[in-house]
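With one protein chain held back, the other chains of the complex are shown just where they sit.
Up next, chain A:
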């Protein structure tokens, strides 16, 4: 019996969301009086995997098969299922990411496990069944979900758990082979295309987000958003009407039918705060709203606000951040 954590890696590094998942998994292991093992997917280095000891992981399984560098649903599912069997894992923890959701749902059927996604807290162990809090209604509510059965899979929402950090602790890295065949790679990507990210920060992974709405008046004014985002080390985002008229790409659209984000800081510029937009951002830790309309509904959901013209306020904020650094 153990807890298995699925760690996503990219360019040799462990993703930030996976450090959170590793921390979550090791806390669940502690609760159950067992140890947490990780299985790494993507391109990883042994040194970085060993550092997962700092998140409480004792051992990392790593299959160095080069075709696993990019996500392949069939192969990843088989690899993780094999790791779960090897470790007799009763609990599997993964990120509530596109990879986590795609693999977690297949694994739940293959391993006869109950599954909760969008998990925001550690589970309560109630004599074998788990009760765990998850986001529901697109961020407008939470649900306490009961998972029964011997095996459980939890997909943890980003930024909802603090990553542990015990400096100097290391995990042992073990090479692991799931004996993958060509058939397991039938759905391998033919091509992977990365988008240009303003300042190089990925929106779903971001700690800070600067977002613009129709109040920005046009795409030619987006440099104001980008300048502040760059100074803050933030990702850029937008509201639905902005992506609908192609001022910004769809992958920056935050809201009920776009990306749901939960950064530590969300700065909304010229966004009035329709209920669908709020649904996508209201689990952010701190919300700042800048709008010239004092009646904008977003102010009700904000922690800090400035009633003013974004074209005057944004340069001042960027300047203030630069002075701070």
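Throughout what follows, a residue touches a chain if its C-beta (ideal position, glycine included) is under 8 Å from a C-beta of that chain, and two chains touch if they have at least 3 such contacts; residues count from 1.
Simple rule for what comes next: contacts and distances are computed from a predicted model.
Just to verify: the chain that's not displayed, which of "ABC transporter permease", "L-lactate dehydrogenase complex protein LldF", "sulfate adenylyltransferase" or "Electron transfer flavoprotein subunit beta" does UniProt list as its protein name?
Per the UniProt record, the undisplayed chain of the complex is "Electron transfer flavoprotein subunit beta".
Have a look at A:102, A:122 or A:164 and name the one touching the chain we're not showing.
Within the whole complex, the residue contacting the unshown chain is A:102.
Kindly state which of the options A:53, A:123, A:204 or A:270 is in contact with the chain not pictured.
Looking across A:53, A:123, A:204 or A:270, the contact with the absent chain belongs to A:204.
So which of A:62, A:176 or A:299 would be touching the chain we can't see?
A:299
Footprint of the hidden chain on chain A, which residues?
Touch with the absent chain occurs at residues 70-71, 73-74, 77, 96-99, 101-106, 108-110, 113-118, 131, 135-149, 186-195, 197, 202, 204-205, 208, 232, 250-251, 253, 256-258, 260, 264-265, 275-276, 279, 282-283, 285-289, 299-309, 312-313, 316-317, 319-321, 323-324.
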